[in-house]
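Removed from the display is one protein chain of the complex; every other protein chain stays in position.
Moving on, here comes chain A:
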Amino acid sequence: MKDLPPDPSMSAAEPVRNPSASPFRGDGEFLRGFRSGALAGIPFMVVVWPFGLLFGVVATAAGMDLTGIMVLTSFVIAGASQFVLIELISDGAPVIVAILAALAVNLRLAMYSASLAPYFTGTSSWVRAIAGYFVVDQVYGLALRRYQDRPEESRARRIGYYFGSGAPILPSWIAGTAVGALAGSAIPASLPIDFAPPLTFFALAAPMIRGVPNLCAAAVAVTAALLLAELPWSLGLLAASGLGMGTGAAVEIALARRAAARADAGGAAR
């Protein structure tokens, strides 16, 4: 999320005009926001393209046809969950377990949705319905940072920024998948493509492991997943995730209590 290009709208600090206007009229505010958002989103194409490519290759190797892959990738637009679905189904897990595990991976999107919602109050329901489709990691990260940095921006411009940042990112994912799916059949069977999904899952999760509670949550989840791997219907996965989440929350609470107790003790000593 660092090293974003300089924002051209920053130099010209325009007054906020008519903030209650429709996001698509607001006298050019929407388009100005859209342009800033698109500029901020462009660097993420570098990450999203190869990831989409990888998904296309893996899905093809798992035996999906091009139509299925393209419908899945453009309907779901959530890479990790798509890998989870393909991987568990190829692994012989019941389809319902594969779907539940994929949805579990996407639960974080509900948190994104909750934290974006206040910035969309008052917009028409179809704007919010389309915005729902754009809730992906990168768009959420860019938009939230912008809204916190520039609380003075008009709603039209904020919404323009939101859709603008998705404009280079979402098509990159879909196009990357298409290229991967088309090239996938050309990849020799001797290549160890089976290692791509676990590698990708670790790479997606690791940057989010910050601080002691996260570290404990991940360590417990991995240990439990290895110990419970023999359980049927991927129950080991669900149990391990639950244990990890509980551990993270418990460590977080314990650390907060200890910090509070220390602060109290410090206050009493003075």
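Quick note on the criterion: a contact is a pair of C-beta atoms (placed from the backbone, for glycine too) under 8 Å apart; a residue touches a chain by one contact, two chains touch by 3 or more; residues count from 1.
Basically, contacts and distances are computed from a predicted model.
Visitor: Pick from "Sugar ABC transporter ATP-binding protein", "Glycoside hydrolase superfamily", "Branched-chain amino acid transport protein" or "Sulfurtransferase" the UniProt protein name of the chain that isn't shown here.
Guide: So the chain that does not appear here would be "Branched-chain amino acid transport protein", according to UniProt.
Visitor: Decide which residue listed in A:V57, A:A102, A:A156 or A:I169 touches the omitted chain of the complex.
Guide: From the options A:V57, A:A102, A:A156 or A:I169, the contact with the absent chain belongs to A:A102.
Visitor: Looking at A:I89, A:L142 or A:A175, which makes contact with the chain not pictured?
Guide: A:I89
Visitor: Specify the residue from the set A:A186, A:A206 or A:A265 that touches the hidden chain.
Guide: With A:A186, A:A206 or A:A265 as choices, the missing chain is touched by A:A206.
Visitor: Tell me, which residues in chain A touch the chain that this view leaves out?
Guide: 46-47, 50-51, 62-64, 68, 71-72, 75-78, 80-82, 84-87, 89-92, 95, 98-99, 101-114, 116-118, 120-121, 125, 128-129, 131-133, 135, 192, 194-195, 197-209, 213-214, 217-218, 220-222, 224-226, 229, 236-237, 240-241, 244-249, 252-253
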